[in-house]
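All protein chains but one are shown at their positions in the complex.
For reference, chains read A, B and C in written order, and residue numbers begin at 1 within each chain.
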Amino acid sequence: MSTQTLDAPPARKFKISKRFLPYVLSLPALLVCIGILIPFFTAVAYSLQRYRLSQPWARKYNWGENYLNFMTDPAFWNTLKVSLTYAFLTVGVELLLGLGIALLLQKRSRFNNFVSIMLLMPLMTAPALASLMWKLMTNPGFGVLSYWATLIGIEDMKWASDPSTAMLTVVIVDVWVYTPFIMILLLAGLRSLPRQPFEAAELDGVPRLFVFWKITLPMLTPFLLTAVLFRVIESIQQFDIIYAMTQGGPGDKLTVFQVEAYLNFFQSTNVGRSAALLMILWAITYILSTIFIKNWLRLRERARGDA
Amino acid sequence: MYDKEKKLVQSYMNGGISRRGMLRGLASMGMTAATASVLVNAVATEALAQNGFDWKKHSGTNLKLLLNQHPYADAMIANLENFKALTGMTVEYDIFPEDVYFDKVTAALSSGSTEYDAFMTGAYMTWTYGPAGWIDDLNEYIGDDSKTNPDYNWEDMLEGVRNSCAWNGQPGGALGSDDAKQWCIPWGYEQNNLTYNSRLFREAALTVPTNLDELVGTAAEAKAKIDGAYGIGVRGSRSWATIHPGFLSGYANFGEKDLNVSDDGKLSAAMNTDISRAYHEKWVQMIQESGAPDWSTHTWYQAGTDLGAGKSAMIFDADILGYFMNGTGNSEAGNLAFAPFAANPDADAPTPNIWIWSLAMASAGKQKDAAWYFMQWASGPEHGLFGATEKDFVNPVRKSVWADAGFRSRLDTSYPGYVDMHDLSAPGAKIHFTAQPLFFDLTTEWAAMLQKMVAKELPVDEGLGQLEASVNRQLKEAGLG
Amino acid sequence: MQSVSTLERILRGTAISLVIFFFMFPIFWIFLMSFQTNETILRVPPSMVFEPTLTNYRSLISGTLEGSTATLEIRFMSNLYNSLFLSVTSVTVGLLLGVPAAYAFAKLKFRGSEDIAFTLLSFRFAPPLLVLLPLTIYFQKIGLADTYLGLIWVYQLIVLPLILWIVRGYFEDIPSDIEYAHRIAGHGFWSTFTKIALPLAGPGIAAAGLLAFIFAWNNFIFALVLASADKQPVTVGALAFITASGINYGQIAAGIMLSIAPTFALALYAQRYLVEGLSLGAVKG
Partner (left out) sequence: MSLVLKDIRKSFKGDLVLDGLSLEVPTGKTLVLFGPSGAGKTVLLRLIAGVIEPDEGEISISGRNMSGVEPEDRGIGMAFQNFALFPHMSAHDNIASPLTAQKQTKSTIQSGVQSLARLLKIEHVLGHKPKELSNGQKQRTALARALAGKPDVLLLDDPLRNVDAKLRFEMRLELPRLIKDQQATVIYVTQDYKEAMAFGDEIAVINGGQVQQVGSPAQIYLSPANTDIARLFGDPVINLLDVTPKAGASGPHVLVSDQIVPLPENHLGDVDRACVLGLRPEALRFVGADSQGAIPVTVETEAPLNEKTVTLAVTARGREIMLSRPAGTPGPSTGPAHIGINARAALLFDRATGALIPAQDTKIEGKVA
């Protein structure tokens, strides 16, 4: 054997140098995404222009003016406030609820598996269609939920049409659609945790609440972070649900970034403002995500180190 | 095709037999009324082919249209075979639901898409499309005898409607001025008047209101007296669409304007006046007292659906909504009646603001002459009459169609008060907005402010003050104020 | 566990019931609605007693909508087909591109690998609209407007980062020794990738693919902005039931049910991958 390998030339097969291998593997994905980068930079340029489609003659670079205008524009601050509130509420509720459900379904059993798949149905309902569903159910005329509201004594429940309950209503829809996403990630996380610490704790008679806080939750953190990362990104960029439910109304109660930017582009054809709004949204998402990912990597590293 | 049938139709056209006689004859040959009517138009189209115009000039060309999902489009599609036969062209079309239609148009036009040759639009949208350079001035075609057939009869179009589609592109420039460009051809249009449920009105012993105060009162009375229905349907979503129908029609009736145009062409907000404030207060009060509970999400289809389902006593909205809701399949079919409405007790007649579904030509299109062939056919008197009498191509924009006895009697029998309402309102019917590029910004903001007022987040006078300030700021920012 | 008290069991049961009720009731209700006409849907108070009708489904599948004033052609079934086609191809492309890249980031730590991985993920941060609007212009110029190819490309914006991020985790969880063992046993890099890494990360890849499929299926805005009517997915198609002659609630409901059905069937079929596959410990044998 040894002499053979010595003399024979290396077998002729297609080989890529080790140095380039990672790039060969990741480049196609990168290239596909880079294609999307070009429009991204175009959008950056738009955001630095005074640019309305309806006034092409007035188009010019005004550099930071779109952004500066935001400083004194109450509509912008309202958008920021509404978006953050929406993201905070939805992700908060979804996280608690999703964790609770995942804990309920943690044990592997036919019933639990079945329930967990059934609970995925809302996630499979496109948000645009889910909003339609909830609109049907909250219709003040014939909506079943409005009817139930009257049964428990709430006579004039107007759901998304009333400024005081609009946020609540869209949050409910968002929770309905996306809690299953968090639930499924956390359920997978819970089921993948090693058994030993829990068995040991049970043998030692450690109180269950203590086990939850001190063992379950820390070990689940990487999963929680992944779930929250994807949810926060999506929630702060929410469009489908709010646009379908109220188009940002009533008043300006729900004019989140993407809705405002969408209306700015498609109705007002104010491309400059629309792009600037989206840039700010992008910056917020980028910062939030970076924080999450840094923490996630650190936690993961630590989990690996311990193992 | 159908030689025997055609003869029958021919004799009808020549006045030899009555329409009913013809239809009976055709039915005996195994044709439905709908097919028969297309055939009638086929004959009319054949007549069109005789007028010396070279209809076949673009034979073989394929056109692509972008259409809104709408009865007007349905009527056109039903008659499309005749156009193909007439010109030898082929036609494809994309239909999108109205919820997303205009966004789709904006996306297609702003990207410079060459896909669509012509498309449906509203007049307001051309205030963006025109200056943006996405659509062509159609005067060049209308006035060109080599491109437009001699029977097109442009003057036959209702003047207020025709002018509402023409603008010189100057912010604040008067619609239909001498230097105006014809950005689109009116196709069908809507006046905003009262449509009420005569059954409910009778049962609750209500009288049809004739001015704003009565409207507020009647709506409240209706809500109080009728179980399971609210008083009045008007739109309320956070959109320009909330401002332009009933709201602006009544507003304009008091002589109020949206914007002032100064002599040097600068624009400024005009809605913070005493009369306007009073109008807003009554309007807001009306919605608070007797509007739909979910008014702030109402678009025209909720307003229409509720009326058709007996969930509202009346609407101050597009007349054709009541027209559509009066058909079979709605529980209140046959119960809807129509009335002209002048909000201002001192006004002589209603001044409805109008919505005009129109046809526009994409500048990026590669076969504009051929596209114009389609447009002149689709907006021509023959198709207009066909659509109005056989399909739901209502309201027609041509005087000749309105003068058609068959059309008038058809409306009169099924839609009580409709013709009178139209005739009375038509002189004052036009777009009452100031044409300018920020139309959608300002009206959306106006709608949002109305929502706040209705929700009692702030009083009307304060709201109008804020609105005025914001409108002026935006106009300045855009270099218009 | 004998330590579970009766009280706890009751509390658990109640909690699960409430959860099931909250998440399943809307679907159940819409399901009922899909068998009703506007007349019974609009009744007050709402009731579960009605005479079921199949007209809604029939008209969706046959493609004709019987309105009050006209018979309307709709293309719900072709919308459904578009959704299916776009989702399947996008996820397939996403997997073909994303899985090797995820492997490179997980297993071949190289210069700038973290940065590139983060950059790829950060495409997910870009608000879709931000990219979409200028993209319409570029697509027009390079002829990708209104093509399935263009759409599938844009769909990568949602599909690829998700696949990358999740699958990468699975690859990282494969003990390197197992791969080393395979290499040392005499197999090349690609053989190790396909015979060891792929099968071991299989459940994770399946789960990521399934999630990506769901997100692609649920997308609304991309096709609307970038393609013509014959390439629209169900999410856009369902809006067609709102017509001038009123809102056909029964058909909306039937449309929603039909649009959920394929993803749900897929999830049922692949359920063991979804929950078990997402557990990161799946490969520790």
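The rule is short, and it goes like this: a contact is a pair of C-beta atoms (placed from the backbone, for glycine too) under 8 Å apart; a residue touches a chain by one contact, two chains touch by 3 or more.
These figures come from a predicted structure and were not determined experimentally.
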Contact residue for the chain not shown (choose from C:Leu7, C:Val49 or C:Ile184): C:Ile184
Hidden partner interface residues of subunit C, rising order: 175-178, 180-189, 191, 196, 199-200, 283, 285
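The rule is simple: only the chains that are shown with their structure count from here on.
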Longest centre-to-centre distance from subunit A, chain (CA-based): B
Maximum inter-chain contact count - chain pair: A-C
Averaged-CA centre spacing for the pair subunit C and subunit B, given as whole angstrom: 39
Two or more partner chains touched - positions in subunit A: 141, 262, 265
Set of subunit C residues in contact with two or more other chains: 42, 44, 137
Residues of subunit A that touch subunit B when the two form their complex: 52-58, 69, 135, 139-141, 156, 158-164, 245-252, 262-263, 265-270
Residues of subunit C touching subunit B in the complex: 38-39, 42, 44, 66-70, 72, 136-137, 139-141, 145-146, 224-226, 228-230, 232, 236, 239-240, 242-247
Touching residues on subunit B, where the partner in the complex is subunit A: 102-103, 106-107, 110, 127-128, 131-133, 236-240, 292-297, 306, 309, 311, 437-438, 440-441, 444, 447-449, 451-452, 455, 457, 477-479
